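With one protein chain removed, the remaining protein chains of the complex are shown where they sit.
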Amino acid sequence: MSRFPLVEDRDGQTVVRIPLTRGLGLTPLQTVFAFLGLVGLFALPFLAGLVGLSWERLFRGILFGLAAVGLNLLLRHTELVSFGHAAFFGGGAYGVAVLAAHYNVSEGLLLLLGAVIVGTTLAVVIGYFVAGYVDIYFALLTLAFNQVLFATVFRSGFFNYNDGLQVRIGGDRPTLFFLEWTTLGYDLVLYYTTIVLMLVMLLAMWKLINSPFGRALDAIGQDRTRARFIGIPVEKYVWLSFTISGLYGAFAGGVYALLRLHVQPEPTLYVFVSGEILFMAILGGFTTLVGPLIGGIILVYLLEAARFWVEYYHALTGLVLLAIVFFMPKGIVGSLPDFNAWVAGRVREPGRLQEDVRSATAAVREGVDRATTTVRIIVFGVK
Amino acid sequence: MLEARELRKEFGELRATDDVSVRFGKTEGERVFIVGPNGAGKTTLVNLLTGLLEPDRGEVVVHREQNGSTVERDITEMAPEKRVKAGLVRSFQIVHVFEEMTVRENVRTAALSRHEKTLSMRSRDDGHGDVERDVDDLLADFRLEGIEGEIAETLPHGDRKLLDVAMSFALDPEYLLLDEPTSGVATQEKEYVIETIVEASEAESVTTVTIEHDMDLVKEYADRLVVLHDGQVFREGDPDLLETDPDLRRVLLGVDE
Amino acid sequence: MDRRTVMKAVGGTALAVALAGCSDLLQEEDDPIEDAEVPDEPIEAGLQTFLEGAPAVLGVQAQYGAETAVRRINDNGGIADRQVELEVVEEGEEALENYQQFVDDGMDVTFGPISSGNHEAMVPEINDQGVINVATDGTVTTLYEEDHPPEDNQYSFRFQNHDVMEALAAAIEAVELLGEDEIDTYAGINPGYAFGFDEQEIFAAGIEQLTGAELVYEGFPDLGTDDMSTHIEEVNSEEPDVLFSSCWGGDATLLLEQGHGAGMFDNVELLVGPVLYGSANDLSEDLTDGPIRAGSRNFYWDQPDTERWSPGDELVAEVQDEYGVLPTAHFMSGYGAVTAWATAAEKAVRLLGRWPDQEELAEVLTNHGFFTPAGYHTIGPDHQGYSNAHFGELAWSGEYDAAVIEDVNVYAAKNVSPPQGQTSLDWIESW
Partner (left out) sequence: MIESFVTHTLNGLYYGFILFMIASGLTIIFGVLGVLNLAHGELYALGAFVTFTIVGYLTGLVASPTGPVSALVFAVVVLLGSLAAAAVLLPVGAIVESVFVRPIYERAEVYQLLLTYALLLIFIDVMKFGWGATPVDPGVYSTLNQVPTTELVGFGYPSYNVIVMVVGLAVFLWLVWFFDRSKTGRIVRATAINRDMATAIGVSTDRTFTLVFAMGAFFAGFGGAMVSIGPGTAFLEMGLDPLVLSFVVIVIGGLGSLKGAFVGALLVGVISRWAIWQYPPVELAAPFAVMLAILLVKPEGLFGTWGEIE
């Protein structure tokens, strides 16, 4: 036993036990990070402005990031690349919008429940069809379902085409906890409600991926045939994880609708939104639980705000992503340990920095040389 | 008893199994070896029995003693994962293990499945004591305890083969179909692999059906022999046939008449 | 015309005169509001519009228009001595977020967007934030007619004519040209998104009310598509008397190109397109062939005739000089939106003797009237701008080496839009 509460020794490692998560624990360093993250999350609306960031934009980033956490269940464990998760994000958002605009549901939490039901139902239906597919077929099938949904909404008067639906009931924003709020009050209550629910969802996901079920999903991802022949009902489990994954997206989309109060197809349902959710997971570090969340915050911030900073804002976003691919090979969160080691190494021996630059330059030069030779061969043939 | 009834499977023009009828596990814990030249339909037969392939015609039937009488159960349409639950387990010629997991996690994943715990949401280390006991036993039986923390893809080939089989045993099989458990294993280790399997199956009285090319091993360990040739059962019977039947020798050596 | 007459005519201030394009008529300097207490710092304004890609055909014109208005304001000493600084940003799909960013950045006023869906998303937020936005476009009719009636809408305004006005003008234009009895059938090819669906619906209501014509085909090619041949073939086989198309930008040129390629203009009596002239700078001479009536919303640069109307002439010269293009209706969207706000702000300063707050400015903007080189405009009690609508025969001008419209018909706002408080479709049915 340790002197500190919740701290224990397990297999020679000090771990910190988190309430509600029997059998799981964090290393002391992870605990510090988690604690800082929590403080950051709760103080965000007050801190963001101090450093010149828009907390509502960060909030949207968190929402897309949460959808990416859902997607990551498939990506990291069953090793399936979904190109269609906007279907659930957008499905959730439209669940809220339709209930508010057409059925006058005015309580935000009920709307959110509706969002989760709509989005998850979509996941159940689409999951049923795609669960038996792997690799790029899986990716492109989810993409096709996503696009059919997008096209339907885009061209349907019920959804007011691409002009979208207001999440307002007779011009008023929904109530939260059956109370009416001021603009700021509404956003804050929505934010803190979301954060609390999100933490529960993250804990649940953590629990899930460390459970025998999570193991079974890993098994399916690593060797589908073997998984089947140790008695795992592969399609059923993929279907189930697809549904859970969709649920996260649906929830996030629902909150997004409540925050933005207007839902249009392009920012929620378009296939490139699916792509963005996927890229958030990868760039944040898909081998980690919270990486996708960080990825969401960063990508949304870039996509929305870069246009205010530079004229060539696509390129800026692209260059940031390139840098992450090459210099943070496991995504941002996944690469933190390596990155720390690298920095420490260079601080100790600054001379090696030159070496790094030299080798990078050499690699680029070699690449260009090869390209030139190849083009010459294509154009002039082999001598 | 596991029975193939007139199983037929065609790949385009090729009839890989041509109405094969054969029974395994006539006695409890019977060791049957399937032999035959390449392309005889051995792997296809195992695939049909375990549900990896669907037959074009014919049936797969399990016979079970129940209240003193034998009950037949047609499992031709049954999904592979359900056959596993029904006691029909296999390994593969090319090793199929979960490459990114440790040895222990591989065996544990199989054991969790056997204990119907793959849907459990409890944390891995938490409250699965019976599973862990099984895993410990199996690791010991297959002499994998020393390397239980190693990642599967880093293991030498022989250990991977053993791990593959250990996972199969973790499923508590009644019938275990092994597709060339010694393929790729160095000659001096083959004996060791087969010996380990035999020990484990005798302890649990598992009926094993093994595809094997090494006739010395077959002679040494087989209770019964099934010879496939051109998709048909060419001979069936005592391993002594290998010595006594000249046609059999010709077929196995691949010398066609 | 003496100075007093001009000043009176355009609303009484030097700035208003300058924005009407008549500053050279002013003979002496006079500042009626020099005593007003006005802060020193410049006015910060934000404009969001489509700056790249297919919709930039429209959006960049709006940018030019807004910049031109701002330039003229600043050259004339600003609004009550305050210079205007305009920040322009890509609208994209994030108009709501852009508006929020503008507000966070402390903008005094914002302009844009182009897209009607974006505009719909913004209106409630504008009223929550209380920083006036004058929409350049985003012209979906129901927005101010039904969704956000004046009692629910304080800070959101729109300058450009709404969709009903141009779609109805198109219907009337077709009847004027062919005659009521000559139109038995009509068809529509409209972009497959909210705007296109709305335009087709209103045009259909209008033309059926006017002529009893029958719809023989309606197609909605995807926005930004690269092939409309299927729709064109259907028009060819149905041979309608009138073809209506609200395609704009690349879609409009695609329709004309493929239409000519497939001989479509031999199979229709008339093509009316309310926003066709928006593509003026992208049309080549051969595309202007055929019976095509092109609309130019609330502004056509040569109406009144620039030979006789110096404000128009100067504006075209300035735009050609500065940007190398002919101004289109979307130029006026930007120009007029800025002008509406600027003249109202100045009016408010004169009334109050100090700089107005947002609420006061919104008050003044409602029912505000002002001039631009396109003539007189009013902002109605519903916060919607009302101006003349223009239609003319698409033709080619050797002088400008660009598409022009000739034989221009001008429709007064009251003839193509319902009285305040009535919805458009109800009003059309009452004809």
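In order of appearance the chains are A, B and C, and numbering begins at 1 in each one.
Operating definition for what follows: a contact is a pair of C-beta atoms (placed from the backbone, for glycine too) under 8 Å apart; a residue touches a chain by one contact, two chains touch by 3 or more.
Everything numeric in this text was worked out from a predicted model, so none of it was measured.
Asker: Can you pull out the displayed chains that the omitted chain is in contact with?
Answerer: A, C
Asker: Which one, A:L6, A:L36, A:V343 or A:V364, makes contact with the chain that was left out?
Answerer: A:V364
Asker: Write down which of C:D226, C:D305, C:D407 or C:D426 is the residue touching the left-out chain.
Answerer: C:D226
Asker: Check each of A:F64, A:F145, A:Y186 or A:F229 against the chain that is not shown and name the one that touches it.
Answerer: A:F145
Asker: Which residue, C:E87, C:D128 or C:E234, contacts the hidden chain when the whole complex is considered?
Answerer: Looking across C:E87, C:D128 or C:E234, the contact with the absent chain belongs to C:E234.
Asker: Could I get the residues of chain A that touch the absent chain, sorted low to high?
Answerer: 75, 81, 129, 132-133, 136-137, 139-141, 143-145, 147-148, 150-152, 154-155, 271-272, 275, 278-279, 282-283, 286, 312-315, 317-322, 324-326, 329, 363-364, 366-368, 370-375, 377-379
Asker: On chain C, what residues meet the omitted chain?
Answerer: Residues touching the hidden chain, for chain C, are 51-54, 56-57, 60, 192, 218-222, 224, 226-227, 229-231, 233-234, 236-237, 249-250, 253-254, 257-258, 260-263, 282, 284, 286-287.
Everything that follows uses one rule, which is that only the chains that are shown with their structure count from here on.
Asker: Chain touch graph shape: choose line, ring, star, complete or other and state it.
Answerer: Shape = line; chains linked end to end, path left open.
Asker: Please find which chain has its CA centre nearest to the centre of all protein CA atoms in view.
Answerer: The chain sitting closest to the overall C-alpha centre is A.
Asker: Roughly how far is chain B from chain C, centre to centre by C-alpha average, rounded to an integer in Å?
Answerer: From the centre of chain B to the centre of chain C is 77 Å.
Asker: For chain B, which residues are shared contacts with two or more other chains?
Answerer: Not one residue in chain B touches at least two other chains.
Asker: Over in the complex, which chain C residues touch chain A? Could you list them?
Answerer: That would be residues 89-90, 92-94, 96-98, 100-101, 104-105, 116-117, 120-121, 124-125, 128-129, 140, 147-148, 152, 192-194, 197, 220 of chain C.
Asker: What residues of chain A sit close enough to touch chain C in their complex?
Answerer: Result: residues 54, 56-57, 60, 154-155, 157, 160-164, 166, 168, 171, 173, 183, 260-262, 264, 266-267, 303-305, 307-308, 313 of chain A touch chain C.
Asker: Which stretch or stretches of chain A touch chain B in the complex?
Answerer: 21-24, 207-208, 210-213, 215-216, 218-219, 222-223, 225-234, 237
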